[in-house]
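The structure that follows is given in the form of structure tokens.
Only a single protein chain was left out; the remaining protein chains are all shown in position.
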Amino acid sequence: MRRRVPRSLVAFTALCFVLLHLPVLVLAVFSLNRSRYSVQWTGFTLEWYRRLLERPDILAALRVSLTVGAVSTLVSTVLGTMIALALARHRFRGRTLLEGLLYLPIVTPEIVVGISLLLLFATLHMALGIPTIVVAHVAFSVSFVTVVVRARLEGMDRALEEAALTLGADEVATFRRVTLPLLWPGILAGALLAFTMSIDDFVITFFVSGPGSTTLPVLIYSMARRTIEPTINAVSTVLVVVTTVLIFFFDRLTRGREPTEGAL
Amino acid sequence: MSGARRLLAGLNRRPQLAAASLLGPGTLWLLLFFFVPIAVVFAYSFMTRGVYGGVTGGFTLEHYRRFLDPLYLGVFRRTVTLAVSCTVLCLVVGYPVAYTIARAGRWKNLLLFLVVVPLWTSFLVRTYALIFLLRDTGFVNAVLLALGVVREPLVLLYTPGAVLAGLVYGYLPLMVLPIYVSLEKLDPTLLEAAEVLGARPLARFWRITLPLSAPGVVAGAMLVFIPALGAFLTPDLLGGAKQMMVGTLVQNQFGAARNWPFGSAASFILMAVVLVAVLAYLRLRDRAPMEAVA
Partner (left out) sequence: MTDRVRPGTLTRREFVRRTAECGLAASAAGALAACARREAGGGAAAAGRLGPLEKELNVYNWSDYIAPDTVAGFEREFSVRVAYDTYESNEELLAKLQSGARGYDVVVPSSYLIPAMQATELLMPLHRDLLPNFANIEPTFIDPPWDPGNAHTVPYHWGFTGIAYRRDRVREIAASQAVWSDARWRGKMTMMDDVREVLGSMLIWRGRSPNSVDPLELREARDDAVRAKPNLRAYKSAPVKADLIAGDVWVAQLWNGDATQAMVEQPAIAFAFPREGSQIWADTLAVLTDAPHPRAAHEFLNYVLRPEVGAAIADATGYGTANRAAAARQAHPIPYPSADEMRHLEYQRDLGADTEAWDRIWTEIKSA
């Protein structure tokens, strides 16, 4: 690059990055601290992580989070990919309206989404539990998956598909052997994003969870309200590490020709 | 397989049908579990409050009328002020960061990754991390005391500053990313031409870079302002629950106050603001040209 960035700007940006990551890093570091209450470093220990394995409520919440995550990711990825295909490949009436409507779940405050789903389930006398959480998670993930897959679709070179069609392959075969493999990284990225959002969600899940369906973030919330102990740091760090790994792969998959489109 | 082929051939002849079958399930899901619930909230907002919670039927505008009361208008005003402050702060901090990343060359991908990770990390975990950092007996004060910078712990937590810091910390990546995207798309030849024609760096920035990155700025502002309006965790956990925001009000109505219709009215007003903002944004986006060069 010919244009250089002023030194002050670099310093400012570096500071911002530090501040952006410092809280979670401190949290993680202190999950390894032997001391229970104080922030004085009294020694390295994995004790708090060991305790996680002994806590049935944490293990149960982990199970619930993974179950909800897996199911909601599957459903929202399928639905989101289908919508993305329709938006990118077809012309139809009401297209702009749909795009606008798809944007709404992304920006709507979570409390509104949570309350509205609670009211819906109340009106329908539907029991709150894992199914209702899955329904909620799919509802807010679909739009995100659509954005990611669509970005991939629009970055794809149609020439390959056209070549396949010209060479005699029909729609199904072209889709199966050309489009889908090319699209696959985008679909996977969308799935990773949906999974990440699902395991990390708190507000919406808080309103729609019921008996035996406490997820990890909801558990962290009630743990943090009761007492301060490094076990909370440990659980949180586990969640953060999992998220970081997922986003790492998401990032890898959405890189390529259009790193800009993929990042969001 | 041949059945599928025939089906697809049929769909091919009717593109509208193909689009519909692809859109169908997803759109249906969103309609059922996003838009219908909002309609339910709207319906509830006109009902009468049940004495023990829930609703009894009837139609009343009383809940919306209540918002004309200066007390509740004040709650909205305070919330909007906080959301605006957060947005402005995110812009002031986020724009330079986005600018630097756009110019970072081979560091670009790493920096982007570092911006994206906090975005997807659980908001709750990040808020808790901030509490851990800011409390009187927390990390920041421990460091300051150890370094001798202060003699007494600074009161950082449970202050309006903590709430603002928490919101900015939470939403900054949402501002950085859209601005980065629009800066990245900027055609460098424009700037080169300006330089050749004698424009100084500041002028180049002011008259070319900034206006062309406006779509990113607007998108970022939207992505920050709207969720910030509904914030209730941050004012509660970081602010010591001392100020009532619209989000807290809504949560309260579904909790201790047991006034679901009023809470629904508040939710719906919030939703209405979101709708207006999104419509305005879409209008702006479709009308303003993205490229300055013919």
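As written, the chain order gives the labels A and B, with residue 1 at the start of each chain.
What we mean here is this: a contact is a pair of C-beta atoms (placed from the backbone, for glycine too) under 8 Å apart; a residue touches a chain by one contact, two chains touch by 3 or more.
In this text the structure is predicted, and so the values were computed from the model without any measurement.
Chemist: Using the touch definition up top, pick the residue from A:Val5, A:Leu128 or A:Ala169 that touches the left-out chain.
Modeler: Answering carefully, the residue with contact to the hidden chain is A:Leu128.
Chemist: Which one touches the absent chain: B:Phe33, B:Tyr72, B:Phe225 or B:Tyr281?
Modeler: Candidates B:Phe33, B:Tyr72, B:Phe225 or B:Tyr281; residue touching the omitted chain: B:Tyr72.
Chemist: List every residue of chain A that touches the chain not included in the displayed model.
Modeler: Counting only chain A, the missing chain is touched by 37, 51, 54-57, 60, 118-119, 121-122, 124-129, 210-212, 214, 222, 224-229, 231.
Chemist: What residue numbers in chain B mark contact with the hidden partner chain?
Modeler: Here the touching residues of chain B are 49, 51-54, 71-72, 74-75, 78, 135-137, 155, 157-158, 236, 239-244, 248-249, 252-259.
To be clear about the criterion, only the chains that are shown with their structure count from here on.
Chemist: Can you tell me which positions in chain A touch chain B when the two form their complex?
Modeler: 1, 3-5, 9-10, 12-13, 16-17, 19-24, 26-27, 30, 37-40, 75, 78-80, 82-83, 85-86, 90-92, 96, 98-113, 115-120, 122-123, 135-136, 138-140, 142-143, 146, 170-172, 193, 196-197, 199-203, 217, 220-221, 224, 232-233, 236, 239-240, 243-244, 246-248, 250-251, 255, 259-261, 263-264
Chemist: Taking the complex as given, what residues does chain B use to touch chain A?
Modeler: So the residues of chain B in touch with chain A come to 1, 4-5, 8-9, 12, 15-16, 18-20, 22-23, 25-27, 29-30, 33-38, 40-41, 44, 54, 93, 96-97, 99-101, 103-105, 108-109, 111-118, 120-126, 128-133, 137-139, 142, 169, 172-173, 177-178, 180-181, 184-185, 188, 191, 222-223, 226-227, 229-233, 247, 250-251, 254, 260, 263-264, 267, 270-271, 274-275, 277-279, 282, 286.
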